[in-house]
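Here's the structure we're looking at; comments come further down.
One chain of protein is taken out of this complex; the other chains stay put.
Now for subunit A:
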Amino acid sequence: MEEIIRIRNLSKRYTGSDRYALKDLSLSIGKGEIFGLLGPNGAGKTTLISTLCGMIKPTSGELWFDNLNYRQHSRKVQRQIGVVPQEYALYPTLSAEENLYYFGSLYGLSSRELNRRIADGLHRVGLADFAKKPIKTFSGGMQRRVNLLAGTLHQPNVLFLDEPTVGVDVHSKEVIMTLLHELNTQGTTIIYSSHHLNEAQHFCTRIAIIDEGKIVVEGKPEELIASVAGATTLENVFIHHTGSQLRDYA
């Protein structure tokens, strides 16, 4: 499979911290994959996604996106990625339409094309009738759907998702997962981070479990389950590799 993201010896240590959030991490992600990043709290998932999105700079190591070096071509890379943060990341007093128009404009989409994609997107997630309502009046599930649209309007090659279904109702979750599958079918590579191991097991084509800033195991979900004696779910694999101890960091 053609490589779209290549990470080599990536390390990140925050100023003032005596531990590495990421330590000498290397990873390759292929085009069209739905890649799951799983791990306990403080394992380094958010740091890795933030680094891949260009939000934070690594302490050392190199990143390539479609053979473009991140350091040298950060703006080109940013045009091709989409981010759906765990927070709703929308302006509560603006309408769904206004939020989407603003975020879409930042990717240089023309007004006509943007309006077309907004109308189409809102229709696909079942929010066409709520286009002009302020976000603050939306339920959690509705906000999650708009949040997803805001990160995908520019049709990114790679989409980063951080807990995209946390706290949503079953129907909203169904709509979100369907849309993500459609995007993937159209060629978008998805990098997905979640604590919902069951959802990851069924959604992802490949999974990496991170712990203490390192990848402890990676592979297809069924391969990972098969590799652990007695394991029937990804949760068993997760516990096997990361232990049962609580991971609280402050």
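Please note the rule applied: a residue touches a chain if its C-beta (ideal position, glycine included) is under 8 Å from a C-beta of that chain, and two chains touch if they have at least 3 such contacts; residues count from 1.
Assume contacts and distances are computed from a predicted model.
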Of "ABC transporter", "Chemotaxis phosphatase CheX", "HEAT repeat domain-containing protein" or "U32 family peptidase C-terminal domain-containing protein", the UniProt protein name belonging to the chain not shown is "ABC transporter"
Checked against the full complex, the residue among A:Tyr20, A:Phe35 or A:Phe103 that touches the missing chain is A:Phe103
From A:Ile5, A:Cys53, A:Met142 or A:Leu183, the answer for touching the chain not displayed is A:Cys53
The one of A:Glu87, A:Glu174 or A:Glu222 in touch with the missing chain is A:Glu87
Those residues of subunit A that touch the unshown chain are 14-15, 53-57, 75-76, 78-79, 81, 83, 85-94, 98, 101-103, 105-108, 134, 150-151
